[in-house]
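Missing here: one protein chain of the complex. Every other protein chain is in place.
Chain lettering (A and B) follows the sequence in which the chains are written, and residue indices restart at 1 in each chain.
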Amino acid sequence: MSSDGPTPAERFLRGILPENPVLRQVLGICPTLAVTNTMEGAVTMTGAVLFVLTCANVLVSLIRPLLKPHLRILVFTLTIATFVTIADRLLAAFLYDMSRQLGPYIPLIIVNCIIIARCEICASKQPVRTALMDALGQSLGFGLALCALASVREILGFGTWFGKWLGWRVLPVGLSERVWAPWTVMILPPGAFIALALLLGAVNWATARARARKEA
Amino acid sequence: MSYLSTVLLLAISSALINNMVFHFFVGCCPFIGVSRRVDMAFGMGAAVTFVVTVAAFLSWTITWFVLAPGAPLTTAVWRWLRPPSSATPDLSILCYLVYIFVIAWAVQLVEMYIRKFFPSLYKAFGVFLPLITTNCVILFVCLEIMKHVGPIPGSVPDPWRLDKALIYAVCAGLGFMLAIVVMAGLREELELCDVPAPLKGPGITLAIAGILALAFLGFTGMDANLAKRFQSSALPEGVAASTNPPTHAP
Partner (left out) sequence: MKRNPILDAWLVIALSAGFGSSLAAVQAALKPRIEANKLCDTLGQVPVLVTSATRAEKVVVGDRVYYRALDAAGVTVGWVVPASGQGFADKIELLIGLDATASTITGIYVLDQKETPGLGDNITTEAFRRRFLRKPADVPLSVRKDGAAAAHEIEAITGATISSESVVAIVNAALRQFAGQLRSGAIRPGGIP
């Protein structure tokens, strides 16, 4: 990627849909599936990824003239693992419930391909401003995918949206038993896989349609 | 419960019931990426199982002796330094950093070892080894072990010794291998099918994984029932009467 590539603003926008980490590059599937049975989980995970990705991208971009090619990956890993530890401790201190609910998925951000890929592709070659916007765009794209999935799963599975924090009921309680029972499967693992498969399919379909229309 | 039944329960629970891919969703990247052909999937699964065992051994040892709160080695060094405070030394904040480097190191070690001593094996799954460093399965197993390690009595309920940690790691690896091989078998057949264009590739793989996960849900409760059988056969008559005959409704 040459340095006179996309501007910071373009990079920010790219992360949201054209290069969406989950829906386009199919990276970071593990947290996407694991934490999206509630909106709270999705939002907290996005926050953690935003924190880690932004800090790692900015730091890597700052020290990029000093990076030696063969020690590059080592430096990235060191940086990411440190920021993940900090994020994990912050969650345990201030959002203890969420830290318990997300459990191992917060430390698993260390091996999330999105972050190391962004350090490698973007931050180690671009100035700080570009790297920062890239991190924000990618995290926002990640968050968007997570929230889309979590909305579907929480509404169909529990009938609520932000049920734990805000207590919003989307589907009335009295309805459940006779007319419409909550789809427990959406909260369980199979629901995650199938919902994400359909989401990917829908995005691909929409993209193909848009492209066909442009060409026509 | 006897030792053997505890081990059996741990094995069933980590390989089938709480399968890495279908229950915890870890290792989804290789699960989608390297499941095109059965032989490759098998190689990946074998490599993961191997590395996860080595990494589990290393991480258990380091956690128990150095990182966990009140670990013996750290405490010894701490006492020798004679600090003014009497707090228990706790290095657990370094866990994630240490684990990721232990994994990277284990992968390097395994790669060198296999290349030198088993060239044919290296040809079979050597290409997957570098990829494994960022495989979530390994880190997940290390984290799970961390949760169960507590050198101070009472700090962790039912702490794991090295044997349990290793059994857990091997079975988790085998569970991952099972998942990825089953998936590859299905995908080989799928090449002949007419998949709707938007779902081609990751989409249909995830959909199939969903159905497989549904099948794996069927294992849920198996360990609870088995545990009850073991318990009621091991306890004396008067106590065993307290547990009901097993029922099959969830």
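Operating definition for what follows: a contact is a pair of C-beta atoms (placed from the backbone, for glycine too) under 8 Å apart; a residue touches a chain by one contact, two chains touch by 3 or more.
Predicted, not measured: the structure shown is a model, and the values here were computed from it.
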Listed residues A:Thr46, A:Thr79 or A:Ser139, member touching the removed chain: A:Thr79
Residue among B:Leu9, B:Ala68 or B:Cys171 touching the omitted chain: B:Leu9
Missing-partner contacts on chain B, residue numbers: 9, 17-18, 90, 93-94, 97, 153-154, 157-159, 220-221, 223-225, 227-228, 231, 239, 241-244, 247, 249-250
Contact set of chain A toward the excluded chain (per top definition): 63, 66-68, 71, 74-75, 78-79, 82, 85-86, 89-90, 92-94, 96, 100, 157-158, 182, 184, 187-188
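Everything that follows uses one rule, which is that only the chains that are shown with their structure count from here on.
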Distance between chain centroids, defined by C-alpha means - chain A, chain B (Å): 24
Residues of chain B that touch chain A when the two form their complex: 22-29, 32, 93-97, 100-101, 104, 133-136, 139-140, 143-144, 147, 196-199, 202-207, 209-211, 213-214, 216-217
Chain B-facing residues of chain A, complex: 26-27, 29-30, 33-34, 77-78, 81-82, 84-85, 88-89, 104, 107-108, 110-111, 113, 116, 185, 188-194, 196-198, 200-205, 208
